[in-house]
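Heads up: the structure comes next, in structure tokens.
Note that one protein chain of the assembly has been removed; the remaining protein chains are unaltered in position.
The first chain written gets the first letter, and so on, giving A and B; residue counts start at 1 in each chain.
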Amino acid sequence: MLRNEETRSSRQFLSGNEAAAEGVRLCRPQVIAAYPITPQTTLTEKLSQVVADGAFPCKYLLVESEHSAMAGVMGAAMMGSRVFTATSSQGLLYMCEMLSYASGSRFPIVLANANRGTATPWSIFGDHRDSVAMRDSGWIQFYVESGQEALDTIIQAYRIAEHPEVSTPVMVNIDGFTLTHTYDPVSVPDQETVDAFLPPLKTTNRLSLENPKNLCFNIGPDFHMESRYQEQKAFRSAEKVIAQADGEFTALFGRQHHGMVERYRCEDAEYVLAVMGSVAGTTRVVVDKLRAEGKKVGLIKVRCLRPFPSAFFAASGGSCKALGVLDRNISFGYEGALYTETKAALYRPGATVRTLGFIAGLGGRDISKADLELMYEKLENLAAGKPEEEHQYIGLRWS
Amino acid sequence: MKSGTKPGLNRDYRLPASEGEMIFGTGDVTGNLTAVNSGWRTFRPVIDGGKCVRCLLCWVYCPDGVIGKEEKDLTVDYDYCKGCGICAHECPRAAISMVREVS
Partner (left out) sequence: MAIDYKNLSDRELIYGQKSCPGCGATIAVRLALKILGERTFVCLPACCVSATTNVYPETSFFVNNVVTAFPATGSTLAGMAAAAEMQGLEDVVILGVAGDGGTADIGLQALSGLCERNDNVIYLCYDNEAYMNTGIQRSSSTPWGAWTTTSPVGGTAKGETKIRKNLFDIIAAHRVPYCATASTSYPRDFMEKIAKAKNIRGARFIHIQAPCPTGWGYPAEKTIEYGRLAVESGLWYLAEYENGEVKLNLHPPKFKPVEFYLKGQHRFRHLTEEDYKVIEDQRDQEWALLEKKIKS
């Protein structure tokens, strides 16, 4: 283990799940409840060991389902405790009912989701159809590119979720296997620095003997909309808080994750691809290669699906000649969800940017550099007025 | 007569009149009674203190907890009595009669 004396962090060779677990350890939740599911399992196994080793005071609830995992951490959050859970795919879908309970009542729960396709057909491999299906559950959603970003985003997630103006649960999405089970050098911060960034949870949205409360009310038509309006305002606040948290994080830890959305070599780019998750890493390499060849290409890494960086797309997303959106999900009967969202954000009077929606990487299908180069080529074709179908499958066996 | 220990209607309660007065999330104070239940009743229980031997069966069986035992005679909180009649039905001394409400 190498120690960097300047930033007081240690450099370790960790899988994405292990890195996320390190992030959780450093945030010291009082209650963890989790249920095993591939490819999340190694994350909660590691936490189980860390708790058993007494690394920090924590009650680890061995629940009998994901529904109970989310209900269990919600129960603890109701009592004012910091909590954590993790899941994947069918497990996330099984939690669905509790996700909206937790968000509607504004509990700052943090959940790591190892992205995986949803049955059927069965697959343990990665895509975003699980978390995208939960887009409207009222959770903030991050998608990360690396194990390092998984660790850092878990720490940021608590800071954001627990901010009094936000007080909303956060889901950190980590691509199954591509990130969860691949190893990279990861800088693990020390406890003091994390403590300086993340103070203990303080909230009045809890039960207590001093101020007894009713939580999780039934609210009828008279005030229901006002309650939902509050939730939407929390997401508006989150946009600001996410940027602030990232700024402070950078100052303390020396790493920047660019808040809700990152632009990579987009300044003068003519052909830009928007992606979420681990494929951003491969796309950077492709962008560098094509740039070296003199092509004006760029990458937009969408880190948050909710809140969606709509203002970013409205302001700058349309400045290129052609914008492609890569979705590792599909909403049957229409298109990829990120594509729909992006187009809606771009739409405004006089908008001229041409767009293509790419579907790739479903159920663990690899997205190669050649696939990404092909996408940029199609964007170039589109800008040049050559015929390109708006919706395209990349990497489909027969096409 | 209302027993002093029973909770009462929160007469000062007003629904939120502005965004700032709205509850946060789904949490609010406990024990906030904003409507009485007396209108549910067709018959009201009347306790005959002379017959009552304070066995407290009515007090214990009353679903709504409206019978008070802090006074010399048992009391009934008519704001919250729904008139179910369990007290009269179970009274071993027939000390409680159900009297029709007149509007």
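We take it that a contact is a pair of C-beta atoms (placed from the backbone, for glycine too) under 8 Å apart; a residue touches a chain by one contact, two chains touch by 3 or more.
Since this is a predicted model, take the numbers as computed values, not measurements.
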{"item": "For chain A, the residues touching the chain missing from this view", "value": "30-31, 33, 57-59, 61-65, 67-69, 71-81, 83, 97-98, 101, 207-209, 212-220, 223"}
{"item": "Touching residues (missing chain, whole complex) on chain B", "value": "3, 5-7, 9, 13, 15, 23, 28-37, 40, 54-56, 59-65, 68-70, 80, 82-86, 88-90"}
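To be clear about the criterion, only the chains that are shown with their structure count from here on.
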{"item": "Distance between chain centroids, defined by C-alpha means - chain A, chain B (Å)", "value": "52"}
{"item": "Chain B - residues contacting chain A, complex", "value": "15-16, 19, 22-30"}
{"item": "Of all residues in chain A, those that touch chain B in their complex", "value": "104-106, 167, 204-205, 212-217, 219, 222-223, 226-227, 230"}
